[in-house]
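Note that one protein chain is taken out, while the other chains of the complex remain in position.
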Amino acid sequence: MDALEILKQVNNIFIDILDNDDIVLTSQITANDIDEWDSLTHVQLVVAVEKHFKIRFTATEIREWKNVGEMCYSVQKKLL
Amino acid sequence: MLVYMLFDSIHYLIFLSIVFVLNYLLPHKFRWVLLLVASLYFYLVAGASTIFVALIIVISTFICGLLLDRGKNAKTKKFYLLIGLFINLGLLAFFKYINFFIATSFDGFNMMHHFVNTGEVFDKTPIVLTLLVPLGISYITFQAIGYLIEINRGNYSAERNLGLFTTYLLFFPKLLSGPIERAHNFLPQLLQKHDFDYSQVVQGLKRILWGLFLKLVVANRLALYTSAVFSTSEQHTGITLLVAAVFFMFQLFADFGGYTEMAIGSAQILGFRLMENFNNPFVSKSTTELWRRWHISLSTWFSDYVFNPIVIDKRDWNRWSVVYASFVTFLLLGFWHGANWNFLIFGFLQALVLSLEFLTKKSRKKLRNHFPDFVNNIVGVLYVIAFFSFSLIFFNINDTNTAFSIIKKIFTFRGSFYFDSPSLILYSVIGIFTLLLVQYKREYYKGNFSFTNNKSWIVRYFIYCSLILLILLIGVFDGGQFIYFKF
Partner (left out) sequence: MMKFIIIKTKKNKYLFFLIKLLLLFAVVFIFDAAIGAVLKHYYFKQESGLQYRTTYSIEKTKADLLVFGASRANHHYHPKVFEKGLKMSYYNVGRDGSSIMYHKGVLNAVLKRYTPKIIILDFVIEEFMKIDGNYDRLSSLLPYYQTHPEMRLIIELKSKYEKYKLISSIYPYNSSLFTIAMGNTESNKKRKGDINGYVPLTKVWNDSIIVDNRTGNYELDSTKIKVYESFIQDCIHSQVKLYIVFSPHYIKFRHADSSILIAKEIAQKYHVAFIDFSKDAFFLKSHQLFQDIDHLNDDGAKIFSNLMIDKMIQSRN
């Protein structure tokens, strides 16, 4: 799966979990850019992403993401 | 009887002035030495012999940090992290909590038995160790622990200079009551060249002035009423206790917030930037929002090192991971404040309400859509004030029985209001209003106009003068100690 496709699917997950159809993700976006994305919803997003792609992140990986792009990159690595 | 060099004492102002002058006279590379010496002096004035405990914490953390950094694999790293945690938490637990643990283990069963049968909580210990709690130990250990965790996570490397590291942990503006500063924010500043920056110094002085105002005019004045009422709570009516509880919440903010202003201001005039501890907490419309605006350095510490790791670790529980993490975090946060059941209850209440807010987030949003914004805002603010002042009754009253009976009274017994002296109530209410106005202005009218940063020097001077004169006119001096440095 390529980076763009992953981004698209993650975008859908965000729209679903955060209940906001207007969300458009780019790799630079961080939690500061989206209102509903806080430390509490963050975990829900992580779980949803894990379930969707059937992968499991480590706590360290989750902590190290600085933006959406890095999250997607982690997904990509797990799918290889 | 220890005499602390409190920020609102003339002793401290003289001390600070001397350090300030020397700071800019000395060549840049010796400045951190000055700050270290000053911090050690500051510590010795009150803590005296307990400085040895502080130095043990500093040195052992320093060593653990270096060993952690050099650790070749995750296992060795973890080992040194655990040693560091053990020493810090061990010393903290020993000095602060030993009596609580003795009481709980010896009397734990009795306590439960008694509580179940009579509904009363008693915490009488058979053995009480009278230990001098080392000054600032709660703040020092937490900064040390955060430092080690960050190194273990690979985010930062260990500090190699023991002198700089000691200055970081014992830096006098934040020694007694925080903010709980992150090593990677502070240590680089020790090495930066701090030229005399006129505007920074002036800003720092403004903060110190505002902090003095909050402490002397607002906090100490409210304390006259609340301490009179709560020390004889059996004699007072429900309405009096209710007002005293609300007063206490504002008093706590003015006291702790005032202290923080002076801490941040003291650091600022020396050229250092410490993190903010408060962000207009009384504009909060939910308890969730409140804890992002109240004691920020502590709540972010718990967030980064306790709450988030737990939520991530237990994320398979979905929403319940957040509930679980909330309870663990806030019980610990409550307990951090003091070795007593009432603090645990305080923490428990926060966790309970935060969990409920979290679980009902969507439905509350739907409910709010039915009402105009200003209604939602007012309801939110009143709700936070009501809940927080209620939970602070447990924070304030050490004896849990008394706390419960106060609450019972507030809800059942009506009666007349205890006025003390009319001027006390008048000054108290004025103090609270001033406080709230300043917060609302800072939150909602940020750009519009400024008092202390006004373009016209006449306006600025008018404000500075007014604050100083008000302190002289209605400030309560020798009024007592800051609440938060007991921790």
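The first chain written gets the first letter, and so on, giving A and B; residue counts start at 1 in each chain.
Please note the rule applied: a residue touches a chain if its C-beta (ideal position, glycine included) is under 8 Å from a C-beta of that chain, and two chains touch if they have at least 3 such contacts.
As the structure is a computational prediction, the values presented were derived from the model and not from experiment.
S.K.: Relative to the complete complex, which of the depicted chains are touched by the chain excluded from display?
M.R.: Over the full assembly, the chain not pictured touches B.
S.K.: One chain is left out of this view; which of B:Y198, B:F374 or B:F411 touches it in the full complex?
M.R.: Result: among the candidates, B:Y198 touches the missing chain.
S.K.: For the chain that's not shown, point to the residue among B:L22, B:I51, B:M275 or B:I474 touching it.
M.R.: Touches the omitted chain: B:I474.
S.K.: Suppose we count only contacts with the excluded chain; which residues of subunit B make the list?
M.R.: Touching the chain left out of view, subunit B contributes residues 10, 24, 196, 198, 201-202, 422-423, 426-427, 461, 464-465, 468-469, 472-478, 480.
The criterion applied here is as follows: only the chains that are shown with their structure count from here on.
S.K.: How many angstrom lie between the centres of subunit A and subunit B, each centre taken as the mean Cα position?
M.R.: The answer is 34 Å.
S.K.: Under the touch definition given earlier, write down the residues of subunit B that touch subunit A in their complex.
M.R.: Residues in contact with subunit A: 153, 303, 307-309, 311-313, 315-316, 318-319, 321-322, 358, 362.
S.K.: Going by the contact rule at the top, pick out the subunit A residues touching subunit B in the complex.
M.R.: 19, 39-40, 43-44, 46-47, 50, 59-60, 62-63
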